[in-house]
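Missing here is one protein chain; the remaining ones are kept as they sit in the complex.
Should a chain be cited, it is by its letter among A and B, assigned in written order, with residues numbered from 1 in that chain.
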Amino acid sequence: MFQFVSRRLLLAIPVIFGILVVTFLLARLIPGDPCKSIIGEKATEEACEAFYEAKGLNEPIPVQFAVYMGDLAQGDFGDSIRFSRPVTQIMVERLPLTIELTMAALAIALIVGIPLGIISAMRHNSAVDVGTMAFANIGVSMPVFWLGLMMIWLFAFKLGLFPPSGRLTAGVVSIPYYVAWGWPVEEGTFWFTLNEFISNHYIFNSLITWDWAVLRDSVHHLVLPAVALSTIPMAIIARMTRSSLLDTMGRDYVRTARAKGARDRRVVVRHALRNALLPVVTIIGLQLGALLSGAVLTETVFGLAGAGTMLFEAITARDFPIITAFTVVIAVGYVVINLIVDVSYAYLDPRIRLE
Amino acid sequence: MTANGAVLDVRDLRTHFHTREGVVRAVDGVDFSVRPGEVLGLVGESGCGKSVTSLSIMGLVPKPGRVESGEIMFNGRDVLTMSKRQVQDLRGEHISMIFQQPTSALNPVARVGDQISEVYKIHRDLKKKVGKKSAIEMLERVGIPDPDRRAASHPHEFSGGMAQRVMIAMALALEPEILIADEPTTALDVTIQAQILDVMRELQRESGTAVILITHDLGVVAEMCDRVAVMYAGRIVEETDVATLFADPRHPYTRGLIGSVPVLGRITDELATIPGVVPNLMDVPAGCRFADRCEERVPAGLEICTSEEPDLFAVGDDHVARCWLYTEKISP
Partner (left out) sequence: MFKMKRAVEQAEESETDLLDKPTSLWRGAGRRLLRRKGGMVGVGIIGFMLLVALFAPLIAPYGPNDVLIGKEDVKKREPPCIHLLGCDPEKPQHIMGTDGNVRDEFSRVVYGSRVSLFVGFTTVAVALVVGSVLGAVSGFWGGATDNIIMRMMDVVLGFPALLLAIAIVAVLGPGIRNTLLAISIVSIPAYARVTRAGVLGIKELDYVAASQALGASKIRILWTRVMPNALTPLIVIATLGIATAILDAAAFGFLGLGAQPPTAEWGAMLASERNNILSAPHLLFFPGIAIMITVLGFNLFGDGLRDALDPSLNE
């Protein structure tokens, strides 16, 4: 097991390095002038020269990369060209929303998708099965931003059940837990940044501080975007679960379980599902990638100030530090999560460990 | 025990598969009985219906198959009329089954010991620790070395022979009255085969379990069985004790089978075979199903073979054969 994990880790390192290089290059290759984008079209030669000097953009590219790597190693992502603020700070503000949204969408996709898949498989070819699969097919074919818009129109405007955009209603403020509990945390330290990052997950924060108003409000705002975002992964998970379970039910060991006199429930849960859900686990890692991509679109549609919209704006404004930092974080996070998924799979499936 | 002392009595069992292309009459009127503690061999070539017969007894016939009619009497009750629950109660505790591919017959993600102790949990609701101990004891009984460690292992760590021993342990843990073994050694090495058969025989004798041994290998039959029933195209064509079967086979098919086994030391130019092919079970011919391949029909001048199917006629002491050769009713 240890060998397996360490081997996977080693393999991940060149990939992560590749990601860093690619991201760095891509960011630098974006045509257009950060100076003009930020200072304005009318910026003079001298102003731009000074700008480049100040931001370190006059150094040769390999040097810039080395500087970049060095900074990264210290956890310093540099300052945003656009806002002249540390990128880390911007990340602390923006990333939590994306994380909450993605996690919520994944949870919904799993909680709804897997049981649907199971029911469809157990009632193979029945009306439930056909209906669910039809829905799944349609779900997988819908553009997430369109679904979001339609949902806003129906549930927010027509029915007035949910807010159409934003993260919290105006006037509702989330109080960080360390403030609510009176923890002394020094500003400017890494510890502070970490706590700030955690407290920006409003749902988690309001849960642990038992701030009912904020909890209710933030959940209320997250429902529509999370459901919209979850639709495609949900459909895929449902289909995957169904086909995997159908396949498993035909296996020899399920027949053995029956031959032992096991009741249907035991056969399905202890024997079939334990095996059928394994492929679904591998899918989860891939889904995260889709969720992250979809998050950009969902955040745009629902007016949520998350990492997705930030990244998109940065690309348009040629704000290199933000582009690089956010892309790296997302990509590395994706690699790490897939690594975790791989390891979990190995834990769950003893056959893999022998590799 | 049923009236005639048999532990299992199968009467006129018919199991058909309703496929898109037609109805496959895999088991088409099968009768046999199993006496307590005896090993009954069910012999025949691939596709003759022996596996489906055993699955019918267990109620495990896969779709689109269905038991159409017949009676399966166990301990005085007809299994085919029992509720699902009752059948599930029988399986594993009174009638057990082991299959051909032992490695794929075990749950890959569960520990072997847990899979064995599961039968205790299902039928006796035993506590986990007790079940675990009993499982290890069973592993020891079937001859698996280092049973404590093995019980904590997973199926993919077992060889074919070991896995089959595990299956036997699982099947015989509750000392059922009947064990159905569907080609248990076909997928195994010849040397392992002998070991497995030994284990089976030893345990069977100890617990007095009757065995229905399904196989196409006459060597296995000779070694293991007390009585033999020969199947062809969904019907039993001959049934008797093993010695008589080899010494005095009556049905032309049985004769062909035994005759086609090459004998060590005897030199021949050609290997003997039975000409022709098995009939299509979707389109069963009228009359005796073996008629078109029978080499004794013509010399005996029998014409009824192609028009009417024979019953099982008595041809000796506890010996029946489904052939027109053995009845006075022959009308030329």
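Everything that follows uses one rule, which is that a residue touches a chain if its C-beta (ideal position, glycine included) is under 8 Å from a C-beta of that chain, and two chains touch if they have at least 3 such contacts.
This structure is a prediction, so every number in the text was calculated from the model and none was measured.
Considering the entire complex, the omitted chain makes contact with A. The omitted chain makes contact with just one of the residues A:Val5, A:Val335 or A:Leu348: A:Val335. Summary of contacts with the chain left out: across A:Val5, A:Leu26 or A:Ile203, the touching residue is A:Leu26.
Only one of A:Gln64, A:Gln89, A:Thr300 or A:Ser344 touches the chain withheld from this view, namely A:Thr300.
Within the complete assembly, residues 14-16, 18-19, 22-23, 26, 29-31, 137-138, 140-143, 145-147, 149-150, 152-153, 157, 232-233, 236, 240, 243, 246, 282-283, 286-290, 292-294, 296-297, 300-301, 311-312, 315-316, 323, 327, 330-331, 334-335 of chain A touch the chain that is not shown.
The criterion applied here is as follows: only the chains that are shown with their structure count from here on.
Against chain B, in their complex, chain A makes its touches with residues 250-253, 255-263, 266, 270-271, 274-275, 278, 348-351, 354. Taken together, the chain B residues at the contact with chain A in this complex read 58, 60, 62, 85, 88-93, 96-97, 99, 101, 104-110, 118-119, 122-123, 154, 156, 167, 170.
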